[in-house]
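My structure is below; once you've seen it, I'll send some questions.
One protein chain is absent from this view; the other protein chains keep their places.
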Amino acid sequence: MEFISQHPVLVASVIKIAVLLFIVMTALAYLTWFERKVVAHIQSRWGPYYVGAHGLLQPLADGLKFLFKEDVTPPTSDRLVYVLAPFLALALALTAIAFIPFGPPDKTFIYGQKIFVVSDSNIGLLFLFAITSMGVYGVALAGWSSNSKYPLLGGLRSSAQMISYEVSLTLSVVGVLLIAGSLQFNQIIENQGGHWWHFLPEWNVFPQIVGFLCYLTAAIAETNRVPFDLPEAETELVAGFHTEYSSFKFAMFFMAEYANMVTVSCLATILFFGGWLSPFPDSWHWQLYLPGAGLMAVGIYCAYDTITRMRGIARLQLTVVTLLSLVIGALCLLPAVAPYVQGPFWFTAKVLVFLFFYVWVRGTLPRFRYDQLMSFGWKLLLPVSLANLVGTALWYAVGWMRHG
Amino acid sequence: MSVVPISYYLVLSAVLFGLGVVAFVFKRNVITIFMSIELMLNAINLAFIAFARAHNQMDGLVFVFFVIVVAAAEAAVGLAIVIMLARHRQSLSAERINSLKF
Partner (left out) sequence: MNLPFILFFICALLAVLGAVLLIIAREPIHAALSLILVMIALAVLYLLLGAEFIAAVQILVYAGAIMVLFVTVIMVLNAEAEERTDFSKIAKWVGLPLGFVLLFAIAHWLYRAHVGPVVASGAGIPAHALSTWDLSTELFRHYLFPFEATSFLILIAVLGAMILARRDE
C-alpha cells in the first residue's frame, strides 16, 4: 500500500496498460471477424460461419493456427532486422493507443488517476503523430530484410507512400487545432461540447468538413488499406512486404495493420466527432440508460436467434453470448455504473462507424495505380488541406481583428 | 522533477559528439558519413536543451527547433546529392568520389 501511495502514476499506468492491452488485443481479433463478415455480406457470401455460432470463434481458431504453423525464415534474410520488423510494427501500433482518451477525465480511481486514458499528455496529438510516423519502419524494414524482390518493392512503395500522405494527414488536422487551441485530446474534445440550435452537436466535422475529408483519405493511405494498399498489392507483388513472413510474425503484421486502423479511427472520432461526448443535449436524461438498453436489445436479438436458427453446439455458444450481453446490459443500467459507461459507449460507437466505413471502402473500391497514388497525394490532397488550413487561419484572423 | 545534474547530460552530449566525429572519420559509405553528421547534431541538441534547462531560458529550445528544421532541409538536399552521386559513380564509397567534375 505504501508503494501505491508513493508511486500512484506508476501503479495506475501499469494497471491501465494491462487492461487496455487485453481489450485491444481482443478487439483486434474480433475486428478480423467483423471485416470478413462485412466484406462477405457485401459480396453476397456468408463469411466465417462454422467455427462457433456465426463464426464467433473464428479469431480464436486463426490465432491457434498461426501459433502452430511452421515459422520459416528465408536463409538469405538479414536475421536481426527480419525478426525486429514485425515486433516494431506491432509495438508502435499498440503504443499509439495509449494516448487516446476513451472517456471523460473527471472519472478517476486510485489517488485521482484518470481511468479512461493511459497518458493524458499536454501535447498528446503530437506524440501520437510521432509514434505513428515511426510505424513505417516495420513495413520498410520487413521489405528490406526479406532480401527478395517483391518485399523490397512493397517496402519501398510503403515508405514513399507513408511519407507523402503523412504530410497531408498532419496538415488536415491543423484546422481543428486552430479551433481548439490545444494539443491535449481531452481539451479538444471538451471544446466540442454544446449544440447549435439545440440539436446539432458542435463537432469539428461541420466547420472542418474539408479537413475531415482530407484526413479520412490520408488516413486510409497511412494505414495501407484498400484503395491505397500498394505495399501489399497481391495482384502485383504476391503479398508485398510480408511475402516472406509466416506463422506468428505474419499475424503480428496483421494485428499491427488493424491496430493502426483502430488508432486512426479513434483519432478521427476525437478530432472531428467529439470523442466521448454524447451527440444528444445533456438535458435528455434518458440517454443515461442507452448503453444498457442497447446491450439488452442485442441480447434479446441473440436470444431470438438462438431459439429460431441455432442447432447443436452453436446453440450453446450463442446462449452464453446472450446471457453475457443481458447481464452486462443490466449492469450498465445500474445508477452507480451508468455514468461511467457513457463516455466509452459513445466513443466505441463512433469508432465502430469508422471501422465499418473502412471495411465498406475495402469491399467496394478498386486499387489505385502507383503514379495515380502519388499525384493524388501531392497534387490534390496536399493543396486542398493547405487551402483548408489557410482558410481557417484567415477566418480566425478576421474575427480576431473585428472583435479584438 | 529533474534531479539528474545538468553536467551528466553535458558529459553524455560530449561523448555522443565524440563518437559522431569518430564515425565521421571511420565510415566509408557516403550515407553513413551523412548519418554521423546527424549524430553530432543530435549530441549538440542535447547540450542545448540541458543548458536551456539549467538557465531556465527558452532560447536553447528555439535553437534546437531550428537545428531540427535545418537538419530536415539538409537531409533532403544531401540525400538527393547522394542519389546523384550513386547514379554517376555506381558506388557509394567516399574514396571513389575523388574528382570535382564528372
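Per-chain numbering from 1; labels A and B assigned in written order.
Throughout what follows, contacts are C-beta pairs under 8 Å (C-beta built on N, C-alpha and C of every residue); 3 or more make two chains touch, one makes a residue touch a chain.
Computed from a predicted model, the values in this text were never measured in an experiment.
Chemist: Looking at the whole complex, which of A:183, A:213 or A:303 touches the chain that is not displayed?
Modeler: Within the whole complex, the residue contacting the unshown chain is A:183.
Chemist: From the list A:116, A:144 or A:368, which touches the chain that is not on show?
Modeler: Once the missing chain is taken into account, the touching residue is A:144.
Chemist: What is the set of chain A residues that contact the non-displayed chain in the whole complex?
Modeler: Counting only chain A, the missing chain is touched by 78, 80-81, 84, 121-123, 126-127, 129-131, 133-134, 136-137, 140-141, 143-145, 152, 155-156, 159-160, 162-163, 166, 183.
Chemist: In the full complex, which bits of chain B touch the chain not displayed? Write them out.
Modeler: These residues touch the chain not displayed: 1-20, 22-23, 26-29, 31-32, 34-36, 38-39, 42, 45-46, 49-56, 58-59, 61-62, 64-66, 68-77, 79-84, 86, 92-93.
By definition in this document, only the chains that are shown with their structure count from here on.
Chemist: Can you give the whole-Å distance between the Cα centres of chain A and chain B?
Modeler: Inter-chain centre distance comes to 36 Å.
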